[in-house]
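Omission of a single protein chain aside, the complex is shown with its protein chains in their original locations.
Then we have subunit A:
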Amino acid sequence: MAHHSGTQPEFIDITLSKTQRKTPTVVHKHYQIHRIRHFYMRKVKFTQQNYHDRLAQILADFPKLDDIHPFYADLMNVLYDKDHYKLALGQINIAKNLIDNVAKDYVRLMKYGDSLYRCKQLKRAALGRMCTVMKRQKQSLEYLEQVRQHLSRLPTIDPNTRTLLLCGYPNVGKSSFINKVTRADVEVQPYAFTTKSLFVGHMDYKYLRWQVVDTPGILDHPLEERNTIEMQAITALAHLRSAVLYVMDASEQCGHTLEQQLALFNNIRPLFANKPLIVVANKSDVKKISELSEENQACDKLLTHRVDTKMKGKKVHDVLNRLHLAVPAKRDEKERPPFIPEGAVLRRKAMEVDSPKRKLERDLEMELGDDYILDLQKYWDLMNDEEKQDKIPEVWEGHNIADYIDPDIMKHLEDLEKEEDLKEKAGEYDSDSESEDEEMKEIRQLAKQIRDKRKLKVLESIEKDVHGPRMPRTSKKVDRTTLEKEMGDLGLDMSNKDDSHYAEKARRSRSVDRKRKREPSEPPTSRTRSQSASRPPRDKSGVRDAKMLKKVKTMMKNSQKGMNRQGKKGESDRHIVDLKPKHLLAGKRKSGTNSRR
């Protein structure tokens, strides 16, 4: 049931407001009459449609008692009274038809409406009548709503599957049993009739799913006097094809004697026809069967000690028939007992004796107290016990010792050394004894000189100012000493060249324009100048003697050393020549870090 039948005022309100919202709302007197009629007819029909749909839905959703399984039909009868139920649904049906008729009539009448007012009144009448019809259904709808809610909470008992049914007096332990056996959580209380309706649990047995149905307790009186709660149990008993577990309370804690329970059992016996029956003696921890008095011998015959989950349904027998356990046949007289390993036997014996066999590490720890050191190396399984406490080396000079460990390592080493000896004898390791002859050495030296000279020439040509004014070679005067030096380097003999022609020429040309040698300047003659002369110069004022002067001079020089070395103009020169020094920022990324960048 998707939506509920609804409380009465809601139903009508919902439908009317829906009509209001979903149909056009605006109409005027001056519209054409067919348009006005159409407008109001639409409203009537819309309302009728809504009611019809909802009521039809209700009727469809509620189960027909004739169409469902007789167990459920009976259960519903017990719970809701078949007659009342059918009556309610019938009323709903009638209401539906009435509404349809009303709508039909008024739509027909609307065709003859000649003004807006008349059509409006007709529509009002139609809607009013429909709502009155619905108002009369209030009771039925309420009843159906209750039925719906209760029905939705009924447990889903599949009448066709394997089922176990628990029945018996109230308080015998049926609910406790189902709680134990399945995952159901049925309320268990000391008072009778704790369970008021049927409960279902599921369990697995032999890889099959079994339903276990818990019923409310049944009291011993005739069928007609039973109340609703008991009737549920009876219904279940009557209709479900299941194995029946009649639970008896051996300790009589439920408040009924064994005779009463037996009487009940006989009473409902006809219901057990065609169903496998097991009588369960519950609460045997309180009072064992053996303690029962002789009067109850008859019960003993019926009783079986089944408090665990070994149930027999009919279907199980079917399966058992098809199963067959194969056992190997004895082929000779030899005894073949099961094999139990010695260790297992010892362990079992030890468990029985229940004494600590060895001293535990914990005991040792307690003994030594503060001195205790956890030394797991003592448990190692080595060839020699003295080696257990050795500190094992792991690494040597970047190599892992574990990579070299080999039981045959000495043999391999010997082979290698032999090989090495052979190689040495064969002369592989002789250094290049190919001594070069003198000629080759000289050639190499010359080649080196040539290369150096070339580099120098290249540098010179780079330094040349090619973009400036280009002076012809003759503008430069060739110095005699440089000429002689250069030619001497090239290997020519430049000694005694005083009478060579270039020397002569130089002597002749240079004799004219020779500079006059400068004389030292004379001291000033005016007074102010002489005063400044008479005042001691700054670097000698305040200085007592030559020794002090020397010291002062060295101090001055020392303080200037740092600045001079860094090429600074003075102590305030903070200029940084090279903000991005190439040697720090350029170059490839070699082995190391990036932190300098």
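Keep this in mind: contacts are C-beta pairs under 8 Å (C-beta built on N, C-alpha and C of every residue); 3 or more make two chains touch, one makes a residue touch a chain; residues count from 1.
As a working rule, contacts and distances are computed from a predicted model.
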Listed names "Aladin WD repeat nucleoporin", "Embigin", "AP-3 complex subunit beta" or "Probable ribosome biogenesis protein RLP24", matching UniProt entry of the absent chain: "Probable ribosome biogenesis protein RLP24"
Residue of A:Val466, A:Leu490 or A:Ala546 in touch with the missing chain, whole complex considered: A:Leu490
Selected from A:Ser115, A:Gln189 or A:Asn400 as touching the chain missing from the view: A:Asn400
Sole residue of A:Gln449, A:Ser509 or A:Thr554 that reaches the chain not shown, by the stated touch rule: A:Gln449
Positions on subunit A contacted by the hidden chain, ascending: 380-384, 387, 390, 392-407, 409-410, 412-413, 415-417, 419-420, 428-429, 432, 440, 443-444, 446-447, 449-451, 453-454, 457, 487, 489-493, 589, 591, 593-594
